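With one protein chain held back, the other chains of the complex are shown just where they sit.
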Amino acid sequence: MTPELARLGHVALETPDLAGSLSFFADAVGFEEVERDGDTSYLRAVDEFQHHSIALTEAAESGVDHIGWQTADPESIPAFAERLESEGIEVTWVDAGEERGQGEAIRFSTPTGHEFEFYHEMEKPDPPEERRSKLRNKTYARTTTNPIAPRRIDHTQLWDPDAVEFAEWLQEDLGFGVQEYYDREDGSRWGTFLSACGNKIEAAVIDDEAEDTSPALHHTAYKVDTVDDLFEAHDAMNERGIPVDGIGQHSISRGKFLYVRDPVSGHRIEFNAGGYLVFDPTWEPVAWTETDLEDRQWIGQIESKARVEY
Amino acid sequence: MTPELARLGHVALETPDLAGSLSFFADAVGFEEVERDGDTSYLRAVDEFQHHSIALTEAAESGVDHIGWQTADPESIPAFAERLESEGIEVTWVDAGEERGQGEAIRFSTPTGHEFEFYHEMEKPDPPEERRSKLRNKTYARTTTNPIAPRRIDHTQLWDPDAVEFAEWLQEDLGFGVQEYYDREDGSRWGTFLSACGNKIEAAVIDDEAEDTSPALHHTAYKVDTVDDLFEAHDAMNERGIPVDGIGQHSISRGKFLYVRDPVSGHRIEFNAGGYLVFDPTWEPVAWTETDLEDRQWIGQIESKARVEY
Amino acid sequence: MTPELARLGHVALETPDLAGSLSFFADAVGFEEVERDGDTSYLRAVDEFQHHSIALTEAAESGVDHIGWQTADPESIPAFAERLESEGIEVTWVDAGEERGQGEAIRFSTPTGHEFEFYHEMEKPDPPEERRSKLRNKTYARTTTNPIAPRRIDHTQLWDPDAVEFAEWLQEDLGFGVQEYYDREDGSRWGTFLSACGNKIEAAVIDDEAEDTSPALHHTAYKVDTVDDLFEAHDAMNERGIPVDGIGQHSISRGKFLYVRDPVSGHRIEFNAGGYLVFDPTWEPVAWTETDLEDRQWIGQIESKARVEY
Partner (left out) sequence: MTPELARLGHVALETPDLAGSLSFFADAVGFEEVERDGDTSYLRAVDEFQHHSIALTEAAESGVDHIGWQTADPESIPAFAERLESEGIEVTWVDAGEERGQGEAIRFSTPTGHEFEFYHEMEKPDPPEERRSKLRNKTYARTTTNPIAPRRIDHTQLWDPDAVEFAEWLQEDLGFGVQEYYDREDGSRWGTFLSACGNKIEAAVIDDEAEDTSPALHHTAYKVDTVDDLFEAHDAMNERGIPVDGIGQHSISRGKFLYVRDPVSGHRIEFNAGGYLVFDPTWEPVAWTETDLEDRQWIGQIESKARVEY
């Protein structure tokens, strides 16, 4: 069989101060804490139907434990394991429930050093009765959640000094498709924007131009409903004194953005509105070059290049 | 091989007065006429990357020629043809280009009498230079389009006196998944909301309670970006004296809606905002019953049951 | 001197069950309880800079105690008192603080039986430090308020079997201006839309077509920021099981609306978005006739004629 990924599922992040980071992730941003297990807090966005999309663990310092991808079916897990091992990649099996709410999984380092997890099953726990929506296709009633709470996980931006190699490996070994890419004036590739689900960018792979650097997570993006929501979120961050890294719209993906960072761990969340979806199986990657559009930000700008290594 | 559908692609509609209907579809709603071929006008929504999502043909009276579904790959077309013929369904082959911009296709009647077309290839024609967006992931610049123009095709609502049979056939023979369904108090099914792409409802199959009726198309829905766009569209229709059938939000799908009808042909377009997407392959259908939510319209209401037969 | 009114300031309402009504006004709608004094709760909308815009008092049955208008200066209060008494209207003086937060005031019945209060001074109490916005031109930080909470009082709709007489008296004796009016096909006036501040409609005076009826308050309207807010508010009401009376847009005033009623008292609140402002002193009233626009609701509809008498 040909193993297949279905979607970006979650990120597992490390923070030097769990309580401090929850002030950001839960209180300020509005993720729901679904479960606490020792030093790990499991968080879900308000319009997600699975157990968690963030696992946040207290550790010696900030870091990224893994990026979690859901497979299309249970059989894809061992099939991917076999393929990876045949390439000499060491695969670690993770028992069901070790990561709470999640079925059996594998973890491994990609050739350029990103930590990935593949899983298929994840619980769909009910929210408490008093917070549940009357709409059966919704989880929490919005009346009982933080008004700026983002809706669902959208994509990750991954920085890599060997970005071209990493992007090719994602396509060839994991079956990602390319939705867009951006080449510099000298012909070198700055970014490749890939999709596991086929409908939207889920991994933005960016050439890290810093020297002597390691692979890193620049941000994890969550969808919100409206552009007003970006301003509301910015406003809420200002009220709490949490620094923001800009508001505007990307050229690539057309996504409107707001970037904010957890002051404690440095992990960055993008509030993302708009963009577009691909349902056409004959989609051809959108090719950008620095000569036809110099501005990677169509509207507004981002003010920081900080990112967190694994 | 297992043939597979990728998505709802287009609808082919008939009108007794093409020029009159274009006053609605092109001038009022803002679809772009991409090509005219004899009595047929091919129309595309402003954020679509394919040749057309509506083919509008002058005929003796209003009708639905077919609903067009794009297959996941070229091989699925003959594979579907073989499967359908093995069930005794007559399949007609359509040459590439017979429907403009489209590759080879098959057409057939479903067992309960809906007219379907399966195709894979469709041209991606460039808009004229002076109307093209500077964003390479966009077709038309919004500055050059009707401000209320809908973005992309979303779903069709199909009425059938044998709705349960039709919905089951869509699942078993064509591989549709069920995203939601709604049962009446007596346990009978009012509606099944199915997906070919797996991410969103693309065929809402409704039990037609009228007597002595034939399968019919109730409406074709297109996405818009914001709730304001629904009000803008309603406003624009009022300014032009075009009747509207209501504004609000469905319980099922959570889609916010505005319904308007071509005064000439009676074909109805839904402007649709919001809703939700499914990327989780373990999604379980949302089960509604009349006892847990009587109101099929969560907000507002629809005022007409008119639909157009094939 | 010529006494002058500045604006609609507040409404004083009666309910048979204060705690029950606060479930609606404070918990569901999101007004802030500023002060409680015996059987009266004083409420402020989140973007108001004065002590209260609603006084809610427990009484034997639902009723309207008075509509409160702020005068342009302190001197206008005795000047109005003198004018009213010269017409044979009985004027009652209200000591500063009797209505909490408010300076000296007068109360009286208009010739057709509406209960009015004129006052000038009202406290500008600071919200508690932990809920105050960092923006000095804002009261509460939105992060600490109900997400659907309306912004500021906008207008009242007053029904009267002698509506024409009432509207004329408002102009001639109180100096209201007419912003718009609507005449039926037979030439009779259905509604006069008046302004004390000169910038927006503050008193919509409607001909009550019911028989043997008394003057009444149909609703009090509050501004919200966006059309999305109307849908969010409707959604929140549905989640709480509170009935709504429609969503849409008026022709007159162009205001987009959502009507909801306190299930306990029957008092109706309009969430209002959009509309327009008048700053031009040479404004001429907009004249509508049933023949040029039959639909008083431009978009959507209102489903109830309930109103509460004084």
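Chains: A, B and C, in written order; residue numbering restarts at 1 for each.
By definition in this document, a contact is a pair of C-beta atoms (placed from the backbone, for glycine too) under 8 Å apart; a residue touches a chain by one contact, two chains touch by 3 or more.
Note that the structure is predicted; figures quoted are calculated from it, not measured.
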Hidden-chain contact residue, picked from the options C:80, C:231, C:271 or C:288: C:288
Touch criterion as defined above, residue of C:194, C:252 or C:269 at the omitted chain: C:252
Selected from B:23, B:214, B:238 or B:289 as touching the chain missing from the view: B:238
Touching the absent chain when the full complex is considered, from A:4, A:121, A:228 or A:290: A:228
For chain A, residues in touch with the removed chain: 226-228, 231, 234-235, 238, 244, 246-249, 256, 298-300
Positions on chain B where the hidden chain makes contact: 133-134, 141-143, 146-148, 225-226, 228, 232, 235-236, 238-240
Chain C residues touching the omitted chain (full complex): 6-7, 47, 49-50, 70-73, 120-122, 124, 134-138, 152, 180, 197, 199, 225-226, 251-254, 274, 276-277, 279-284, 286-288, 292-293, 298
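As a convention for this text, only the chains that are shown with their structure count from here on.
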Centroid-based (C-alpha) most distant chain relative to chain A: C
Most contacted chain pair (by C-beta pair count): A-B
Centre-to-centre distance between chain C and chain B (centres being mean Cα positions), rounded to whole Å: 44
Chain centre separation in whole Å, for chain C relative to chain A (CA means): 47
Distance between chain centroids, defined by C-alpha means - chain A, chain B (Å): 32
Residues of chain B touching at least two other chains: 226, 298
